[in-house]
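Right, one structure below, let's go through it.
One protein chain omitted, others in place.
Chains: A and B, in written order; residue numbering restarts at 1 for each.
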Amino acid sequence: MHTQQTDYDIIIVGAGIVGAMVARFLSRYDLRILWVEKDADICTGATAANSAILHGGYDAVPGTLKAAMNVRGNAMWDQLAEELHFSIDRCGTYVVAVGEDERLALSELEARGKVNGVPVEIISGDTMRSREPKVTPETSGALYCPTGGVCDPWGATLAAGENAVSNGVTLFRRTTFEDFLWDPDDPGRIVGARTSQGDFRARWVINAAGLYADGVMHKAGVRPEFKITPRRGEYYVIDRNRFEMHSVLFPVPSKISKGILVTTTVHGNTIVGPNAEEIDDKEDTAVTAEGLREVWDGALKLVPDLAVRDAIAVFAGLRPGGNAPAPNPAVDYHKDFIVEIPTTSSRGALRGLINLGGIESPGLTAAPAIALRVIELLRDTGEPLREKRDWNPIRPARPVFRHLSHAEQAELVQHDPRYGRIICRCEYVTEGEIVAEIHAPIPADTYDAIKRRTWLGTGRCQGAFDMPRVTEILARELGCDPLDVSKKGTGSEFLTRRTKALEED
Amino acid sequence: MTEVTEEMICITCPMGCTLEVTHEGSTVLNVDGNTCPRGLAYVERELTDPRRMVATTVRVRNGRHPLVPVSTSAPFPKPQIFALLKELRDIEIEAPVAAQQVVLANVLGTDINVVASRDMPRRA
Partner (left out) sequence: MKDTYDVIVIGSGPGGLAAAAEAKKAGADAVLIIERDVELGGILLQCIHNGFGVEVFGEDLPGPAYAQRFIDEVEQLGIDVLLDTMVLDVTPDRKIYATGTRSGFSELQARALVMAMGCRERTRAQIRIPGMRPSGVYTAGTAQRWVNVEGYMPGKRVVILGSGDIGMIMARRLTFEGAKVERVLEVMPYLTGLSRNYVQCLLDFDIPLQLRHTVKRVLGRDRVEAVEAVAVDERWQPIPGTEEIIPCDTLLLSVGLIPENELSEKAGVRLDPVTGGPYVDERYQTSVPGIFAAGNVVHVYDLVDWVTEAGMAAGREAAAYALARSTVAPTYVRTTPGEHVRYVVPHRVNPQRLQESEVRLQMRVTTPLEQAVWIKVEDGDTLIARQGARYARPGEMVNLTLRPRDFERVRQAQELRVSVVPR
């Protein structure tokens, strides 16, 4: 199934939002790019489960990479959303103060915002209440940032990734990075990567491995002291048919996290969370009774009217928290992004690694800026980046049935009757959309992949109605046995055997 | 044969009386807890010839669905249920199937049939 080609110019490791943005922006240039992802689909790590916030950038410590990338990235999202056809909503963000002490703390955030070059404004409790009627009546004021908002991390990653693939990037999923390949005559020179699907040569390897970025860079002898500590955050999703909000509400932040938010989403649901629990296991996305309780208690402080019976889903995400010092030695901060081309390592001189690490919040917002920075760093090394004449920045939108008017729906169904069959009843996702995603440039070949692309199974019935139908459609479209259809890749198949076939056990 | 006292739940009506039954083998010695005589009859039957309605599915060739639901035409001897299921697992019938069509007649030496519970038209 994979091409015979083993020689590339650049290998990108990791297909979260950072890898996707890097792939997309690099696809503009005349480069042979291989993009590898260990999971069965892209967008399965930290990018799959977070608050989906576009941060204004006022709360990042001034002088850090986080601050610079946040502010630069924030400004890029309108154009990206337009070119790549995914949703964002600049509804503004509010840090909500309750009580007098918290109101005083807002000034510090305001000052920081101004240093970072972010528009911020302190508003009164009355104004806060008028902007968001659901906010706690106890609010004493808020810090408002008009450039903040929400986005669709799944949609953005998939759209950017698809645009990259359409522009020539080769994507291998189910392909795990194992080690660097070194020039036998030059011990510090990377000449490619060894993966679970074979060896591939390239001048540059870009480490966008998220939760696993520390392991990847250590294989090059880079930053042995750098460690990713997963910080788990749990969330509730509140049914948009039962509860409506229009803004992003933060509490006044603490030392370890931005706090438990209550926020609208582009899909219209409200999400509540996250808490922050340091764990060891980089795959442990379990929700816990204690974590959910902590999140709920925190949320009620901001929005007392929340009702837990309106929650339709719960989930947990892992943030890849790093311990890197800010590049500027004058800044006393030790959890900054790593965005660099290291020239030395424990092997001596080093060449061929573009190293990205510790991309936790505001990583989503910063991702496009990180991509531009990667290009700048590459150019600085003398890499000739020739623009492709036929680079197409536009990823066309595919029809989304529930977004169409009745007249448009009628036309769509007439054109392709598969759009007439509703498969996910709660989200009105049609068979036509599902089939389109199975055959898209980055094909959806698992249930969760379809879910991330269409929102199928995310509503009130959480897949109970659609699972048998989606299994049948996947088997038909992929030409495989329904027994091989899985939730998220090998090992997560839904079904074990046919009802009457005892021998298949 | 030893005397045994055990609890049984009568299923003749939804009340579901919990019965305390003392019996020697299939000979009923005493029943407590029933609120009507049908409880006694239930215990007698359960100890001598327990029966259940059995419903399952049978494979269909060229039908709209790969299985058709079937049911025994009368309560079936409990000790033979798994043998019945095995018989039914091994057969495959051709669509169209008509509701009440006999899928297996006089199963396992009984005079009970297994019949289709619904129509199963031929695949379009």
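Structure notes:
Keep this in mind: a residue touches a chain if its C-beta (ideal position, glycine included) is under 8 Å from a C-beta of that chain, and two chains touch if they have at least 3 such contacts.
Nothing here was measured: the structure is a model prediction, and the numbers come from that model.
Although one chain is not displayed, chain B still touches it through residues 9, 11, 14-16, 35, 52-53, 55-57, 59, 64-67, 69, 71, 78, 85, 99-100, 117-119.
Mapped onto chain A, the interface with the missing chain covers residues 237, 241, 283-289, 292, 309, 311-315, 406, 409-410, 413-414, 417-422, 425-426, 428, 430-431, 460-465, 467-468, 471-472, 482-483, 486-500, 502, 505.
Criterion: only the chains that are shown with their structure count from here on.
Chain A and chain B have centres, each the mean of its CA atoms, that are 54 Å apart.
Taken in their complex, chain A has these residues touching chain B: 499-500, 502. Those residues of chain B whose C-beta lies close enough to touch chain A in the complex are 57, 59, 67, 89.
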